[in-house]
Structure formats: structure tokens, C-alpha cells
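Note that one protein chain is taken out, while the other chains of the complex remain in position.
Labels run A and B following the written order; every chain starts at residue 1.
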Amino acid sequence: MKQQKLMEKLSLWQLAVLLFTFEIGSVAVVGVGNDSRQDAWIAVAISTLLGAGIVSFYIMLLKRAPGKNLFELMTISFGKWLGKGIGLLYVFYFFYIAERVLRDFCELITTVIFENTPIEIISITMMGVIAYMIYLGLEVFGRTGEIFIPYVFTFTILIGFATFFSGEMDFKNLLPVMAEGIGPIIQHIFPRLLTFPYGELITFMVIIPYVTQFKKVGKVSVITVLVSGMIIIYGTVIEIATLGTEQLGRTVFPLLSAARDISLLEFIERVDLVVVFIVMFGIITKVSVFFFAGLKGLEHITNIPYRYMVLPMATIISYGTILISDNFAEHVEEGIRFIPQYMHVPFQLILPALFAPLLFWRTKNQKKGSGHHESK
Amino acid sequence: MKKRTLILMCILSLTLTGCWDSTELNDVSIVTGIAIDPGKEKRYRLTVGYVNASMLSPQQPTEGAPVSIMSLEGNSLPEISARMNIGVSRKLVFSHTRALYINEEVAINDGVGSFLDSLERNPQFRNDFNILITKGDPAEKFPTINDPVEKVPSLKVQKQVKSLLEGWGGDPRVRLTDFIDAIVSHGRSPVASSVTIKGDPEKGKNVESNMMTKAPARIMLGGIAVFKKDKLSGYLSMEDTRNYLWTQKLESTMVTIPCANHGKEQKEKLFFDLAITNNKSTIKAFYKGDQPHLKVDIYSEARLTSMQCKEDLSKKETYLDLEKKSSKYVKDMIVATIKKVQNEFGLDIFGFGEALYRQDYKKAKEVEDKWNEEFARADVDVNVHVAIRRSGIRGKSFLSELPASEEE
Partner (left out) sequence: MVTLVYFVMYIGMLILISLIDMFIWKQSFFQVIIRLFTLDEGTNEWFVSGTAFIGLICSIVIDYRLRKNKGQKQL
């Protein structure tokens, strides 16, 4: 029972680390897509700016009621019952995306490394690790991130340099710039790129209230989003320059395929496991964040401390990971045709936009009071 | 509490017994060479050459053949390689494959596309093996030809190709993904190296052949094989291969250029040699009205390595003169190669179409489907500038000091 009384606190640096790995995790597995061909990096650049805008919008909402997370905000703006109902929808959404992200990773592992190991085992073991980490609390999660971030960051940077010095990069592949005009880029950005790495940051609306220095959160998260956007651009340029647009369209795991070409001095070769490491940590972070956000939602709805629900919910997620799709093609098709339009856009953009005015109206008086309080 | 942890640990340890993907090193054989021939009854005949690892140990090499081969027929590569254990004791591992030999009959009749897909799809295959088209002998002979220096035949071929590329430029530097990209691309036709066996392959099979100073059989590199989509359409000579590479990415090469036409016969001519050490080439394609133009700009740095002519190399005018001569000579050579490709094959192996795609996207989209015809009728314009920088550790040639009696 003592564990309940542990304060859940994150430092600013830990928040930045989590945001960063969250952003680059999934992108490192499945890439940003090939919709805008050689201009993908431009699309990423634009959507990074838009993503920074989205994040500041989320943080603006959080600032209206400091210390309250997404679910509590919804209860404030929609009232107790409607707020909890929409909160439950969000819980489903978070858990579902957690399952999808975990599935991405499991597919990578079963395709590339463990060909004979059943995918179910990988999903169960990964979920076991994540459940344990979440059970120990947000602090442990943050510190895990702190430990791993130097490796993740340097490895990501080094992969680019190594492919470059292996002579595998051909920057001509980036030409012609915007051959078919801005049209394909915009189609790529909305809804896919905007929602996939950036809009998903709505989960951080559950985590950010636990950051100690709440005032600086806005600045830190925007900067982190821009930095991670830079890394994603970097990765995209590596992928396009190394593989070329044709091959990029055919490959399933682009960064991995690019890293397979590395051959430095006939000595540093076969480093694609490094990519798997980056991916593994990115995925653990991402699934954990979604999982934690969903659990917090359940905690808010049922008033039971979330730690009691970690294990049962983890088993549901590992179950759903397998169930969501029969094969890889279905998984990818869902990711392109269904998830962005019918799940990401409503939950990341429409619902927040809906409750924002309500929230402003409800907190109008409180804000004055709290502002007064702060000035003391 | 402690008891419970203990029980939990006991239960968990049960799960450690089965590891699906564990393979011991002495349960696998490493494949270095793969050869594909047309099958008699089924579609392909696959031959793998795998290493006898204990033979290669530097401490105590055992007697015996360094590689062993096994052939089977089947309809697809994964099927055949999975069935290889009919005759092979260990599990085959393909991640260290060094050479893929493709019989030219397969490449002409069947096309290579149908099995390249399985290679690209399989995560075991890396992007670092050479694709070689075998001329003359069936491909299955190639992984067997022994060589005294490199014990493993396929490693020998790979090293040979690499050294040739660095020294003279006879290999198109094509790997699996480049090859597939070129098949898919509208603006480039694929090429691959070709190999032949010189000598008697039956004798070359024996390990005893390693005892001989003059090997009874040798794998020789030929010029490049030109493909139309995934079907073989013909070969270029070694010279043409070098010229082809000159327009792409040449590391270094050697050209012999006649000083002047002293006699009519080849034998009577006098030559000077240039070692090209640095090279930069840009490819352009554009339309003037309706007529496609191909343009290659080449800038090469060279070092003079031999001089049979009389000119005085201590004067800078001589350098200028030689530069002019060699630029013209190289230009004619490259133009001839491009013309030859245009007339004989009508296939754009140089990537002019891709250049057009980058420079004039709209026009490229227009002519995308008939680019090879457009390429065949295009005007060729090659600009070469050879800069001779230095001439070894001698200035003037001693030949220029000889009395000029022969000329009379």
C-alpha cells in the first residue's frame, strides 16, 4: 500500500527524453511513408512546424487547469458523466494505438531476427517488461529513458554518418524537388504525417501534469518536438538518399534496410541490429506512454489506483496485439486507410477542439482565482 | 513473500527451455556462392557452394576441399535451398553469400526477375554480393574452380572484381538493389558483370590444381552484360565496360594513347600511357525541340606513366599538347561506346533517362514509356578534359635523347 503514496514526478529533462524517443520510435520502424516520394522530407519539415503548433495547443489547454490531466480536463468541461464517457473512449483509443505500435515492433522482430519464434511470445514478453516498468511508476519510466537516451541519440546520428561514408548515399535521389507541385506533399501531411508522429502527442496531456516545473513545460516540449522533427527529417533523408524512392516504396522497414547497406572499411558491417535497438527502446517508450495514459484514464473513471489494473490490462493489450490483424498487409492497410481518418483525427484534433471552448468557459472564474493565487 | 518469489522463479525458468531461434555455430554451414542454371525437369537448378570451415582455420588447416557444393532442381530458390539438406548435413546460412552466378540461358530465356524477388525479400541476403552472368560453361561449374591464393572460389571472385574495379574499372559496381532499381526504373537499363572459365573446369575442380603454378582453370571477368528489363540482351567488351564506367563513377584506370600516326599498322605506332587517378563525370539529357540530346562532361586528372614519343616532357607546352591529344582520344572512345550501345542494344544503361527525370520532370514523364527509343535516336555530345599533372620520377624521357636515326 505504500506504493500508492509515491509521488509521481518527472523532471523537465525526463519529459524531453520521453517526448524525443516517443517521436522517433515508430518512425524508425515503419518510416514516414512514401506518399510524397522524394519530397517526404519537406512534408516532414512542414508537419514538424504544425506539430509544434499542436503541442502548444495541448499545453495551452493544460495550463487552464494546472495539475489536471486530459481526463480531468474533460470532466471539467463536459461534466461528470459525459466527461467520463468520452474519457472511456480515449482509453480505448490509447489502448488500441498501444496495440498497433507493439504490433509494428513484433512484426519487425519476427521478420528480421527471430524467424521461428511465435509473434505471440514477443508481444507477451515485451508487454511484461512494459507492465513492470509502469507498475513501478512514472519516475522509473523517466529514469529508464534518461539512461538509454545517449545511446539512442548517438546511434541514430551514427547510422547516417556510417551510410554516408560507406558511399551508399546518393543525394541525387532527392531530386527533382517538388516535381509535381505541393499537392502530394499536402496530401501526405494531412492526415497521415500530422497525426502519426505529432498528433499522437495528445497522450502527453496525461503525463505533462506530473512534471515538476510546470511553467517551463511549454517551451521544453516545443523545442523537443522541433529537435525530434529534425532527427526525423535526418532519418528520412538517409532513407531516401540510400534506398531511392523506388526501393523505399517496396521496403517494409526503411531505416533497417538503409542500415543494412552500411559497410565501413570492411570492418563495421551488419549493424542493422543497432536499428533494432533504437526501435526497441522507442517502442517501449511509446507503448508505455499510451498504456500509462490509458491506465490513468481508467483510474480517473473508476477511482481505483492504476497499479491494480496494470497486469490485467497488459494481458489485454498483448491479446489485442495479435488480434488486431491477421496478416501484415491488413495491418498496414488499417494504418493507412482507417486509423488516420477515423481514429487519429477525431481523437487528436476534433475532440480537443470541441472541449477547448467549454474548458475556457468553465475555467474562466477559476483562472482569475488561481492567477491571483500565483501572484501572491 | 520469499517463498512466492521462489515458486514464481521456478515456473518462469520452465519457459527458458525452448528457444525457437537458437542455432549453434556447428549446426550451420556458410554459403559463399550460389549458381543458378536452367533445370531439366523443373524451372531452376540451384547449386550452392558452402565453406568447410575447419579447412580455413589458420592454425591447423586440415586436408580436404575448402568448399563443397550441392545441386538440386526446383521451381523457386527458397524451395530448393530448404530442400538442400537432402544431401547436406548442416543448415545452410545465406547471409555471407559473396557471389551469385546466373547462367546466361536463364537470363536470356527466363529473365532474372523471378528469383531476384526472393533474394530481395529474404532478410538473410545482404546487399553485398556480386551478380555475375556466366558465359560458356554452366553456372554450377563456377563455385568449384579452385585457386591457390584464395581458398574459397567465390571469395576469390569477389576480391578479383573489387581489385579490377579499383585498378582499371571493369565492373559496373552493381549490387542487388541497384540492379532491381534499374529494372524498375524507366530511365536506366540494368547491367551486370559477366564471367567465363578459361581452361578445363574439370581439372580446376581438383584441390590438387592448387599445387600447380599455372592453374588449369581460371575464372576470368568479362565485360558487362546488358539487360532489357530483366532479360539478358547482350554483352559489351572490357574496353567498352571501362568507357561505360567512365561516364558513371570511375575510380582509376589506364589509357594508352597514340602520340602520332607514325605508321599504318598498330605495331608501328608510338604510345604514351596515362593513369587516371581522379575522375568526375556529369550526365545530362535534354530536348532541343523534338530531338533528344545526351551530354556527358568528364574531367579527369591523370599521371603520365610511360612515354614512347619524342616530345620533351620538361616543357609545359608538351603537357598541353598531350592533354589535348588525350582529351580527344578519350572523347572519341566514349562517344564510340555510347553510339555502339545506342545502335546495338538501344538500351539506356547510362542512366540518361534518370538524369532527364531530375532535370526536366515533365518531359521525362512524357517520354517515360518510350525512353529507350528516344535514347537510341539521341544526339551524343561528350566533353572530356584530361589534366596531366605529373610524370613519375623522371622528367624528360631517355628516348628523346636517342639519335633520331629511326625516323629517317
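The criterion applied here is as follows: contacts are C-beta pairs under 8 Å (C-beta built on N, C-alpha and C of every residue); 3 or more make two chains touch, one makes a residue touch a chain.
What you see is a predicted model, and the numbers here were worked out from it, not measured in a lab.
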Interface partners of the hidden chain - shown chains only, full complex considered: A
From A:Lys9, A:Lys215 or A:Arg337, residue that would touch the chain that is not displayed: A:Arg337
Residue among A:Ser26, A:Ser123, A:Asn173 or A:Thr251 that touches the chain left out of view: A:Ser123
Residue touching the undisplayed chain, where the options are A:Tyr96, A:Phe253, A:Phe290 or A:Phe355: A:Tyr96
Chain A, residues in touch with the chain not shown (by the definition above): 1, 88, 91-92, 95-96, 99, 118-121, 123-124, 298, 302, 304, 308-309, 311-316, 318-324, 330, 333-334, 337-338, 342
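In this section, only the chains that are shown with their structure count from here on.
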Chain centre separation (chain A, chain B; CA means) in Å: 44
Chain A-facing residues of chain B, complex: 19-21, 95, 120, 123, 126-128, 177, 180-181, 184-185, 357-359, 361
Partner chain B, residues of chain A touching it in the complex: 111-118, 121, 172, 175-176, 179-180, 243-244, 246-247, 250, 260-261, 263, 269-270
